[in-house]
Every structure is written in structure tokens, then in C-alpha cells.
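Now for subunit A:
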Amino acid sequence: MNNQPIVRIGAKIMIPFIMLFALYVQFHGDFGPGGGFQAGVIFAASLILYAIIYDVEEARKIVHPWALNIFLGLGIILYAGTGIAGIFLGGNFLDYNVLAHDPVHGQHLGILLVELGVGITVTCAMTIIFFIFARQEH
Partner candidate 1 sequence: MIIDNFILLSILIPLVGSFLIALTGRWENVRESVTLITSCSLFGVVISAGSAVMAKEKITATLATIMPNITISFDVEPLGYLFACLASFLWIVTSIYSIGYMRGHHEKNQTRFYTCFALAIMGVMGLCFSSNLLTLFLFYEAITLCTYPLVTHSGTEEAKRAGRTYLGVLLATSMVFQLPAIIWTWVAAGTIDFTAGGVLNGHVSTGLGSILLLLFVFGVGKAALMPFHRWLPAAMVAPTPVSALLHAVAVVKAGVFSVLKIAIYIFGIDFLGLLEAHTWLIYAAGFTILIGSLVAMRQDNLKRRLAYSTISQLSYIVLGAMLATKAGILGGGMHMITHAFGKITLFFGAGAIMVASHKTEISQMKGIGRAMPWTLGAFLIGSLSIIGLPPFGGAWSKWFLCMGALDSGQLIMVAVLMISSILNVAYLIPIVVQGFFSELDVKEHHAHGEAPAFCVAAQVITAAGCLGLFLYPEPVYQLLKIIEM
Partner candidate 2 sequence: MSSLGLYNYWVVVVLMMSGLYIVVAHGNLVKKLIGLNVFQASVFMMYISMGKVAGGTAPILDESIKVYSNPLPHVLILTGIVVGVATTAVGAALIVRIKRAYGTIEEYEIEKHEIEEEETNAAEGLTCF
């Protein structure tokens, strides 16, 4: 769609807002609807939009595939790592109470971290899946 200036400019304006919204959904999930998964999907949507407008190979230059692969796993490791941190701090696996001095704070921190992990993995996974589909040849 390189020859559609309106679409291109419109997208250019929209993409940052979508990303911002994703961040909002990510961190506001504790209070209202939303959370890591939804945020991840929305964030991925912004990248997908970029790829649709500017071609996948262009998008690949912006988000490097290696980075995608690494972050794809990093989300899980962050999640499981938070759980394992619980073990090292004297609790059970995924026990957030021990993460901070106060159990409620610990829970807060833990949930934040794991939601972030979910968000990262989902973003990367969705982006990867779409990019791969998009660059297939007929």
C-alpha cells in the first residue's frame, strides 16, 4: 500500500496511539478490564498495522526478528522467573507474598511482573505469527 498516502499518514499518526493504549491496558489491567494478554494483542496490532501498510520486510527492519525471538521467550522467563524468585525468597513457586516486605505489595509486584511477561510474549508471538504469514508467497 505504498501508493496510498492517506492510509500511510493516517497509520503513522495512529500507531503511536495504539501503542500507548496498549500500555494503558497493560498497566491498568489491575483496576479495570485488561491485562497482559489484551495489551499484547493490541501492541501486536500496531506492529501488524505497520507491516500491512509498509510491507513486512520493512517492518522486519524495525523490529528485528532476533529481538522478537528473544523477547518471545523472555516473557515466559520473566513469568516463571518471578515464580522461581518466590522459591528463593522462601515461598512456594509463584508465591508473590514474599516478593516484598508486605504481602499485598508483594502480590502487587508479582502480578505486575507476570502480566508484563504475558504482555511481552503475546506481543512477540502475535507479531511473529502474522509476519510469517504475511511473507509467505503464493
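The rule is short, and it goes like this: a contact is a pair of C-beta atoms (placed from the backbone, for glycine too) under 8 Å apart; a residue touches a chain by one contact, two chains touch by 3 or more; residues count from 1.
These made the cut because all candidates are chains of the complex that A comes from, given by their letters.
Please read these numbers as outputs of a predicted model, since none were measured by experiment.
Trainee: Here subunit A stands alone, and the other chains of its complex are listed as 1 or 2; which of them touches it?
Mentor: None of the others touch subunit A; the one that does is 2.
Trainee: In the complex formed with candidate 2, which residues of subunit A make contact?
Mentor: 31-33, 37, 129, 132-133, 136
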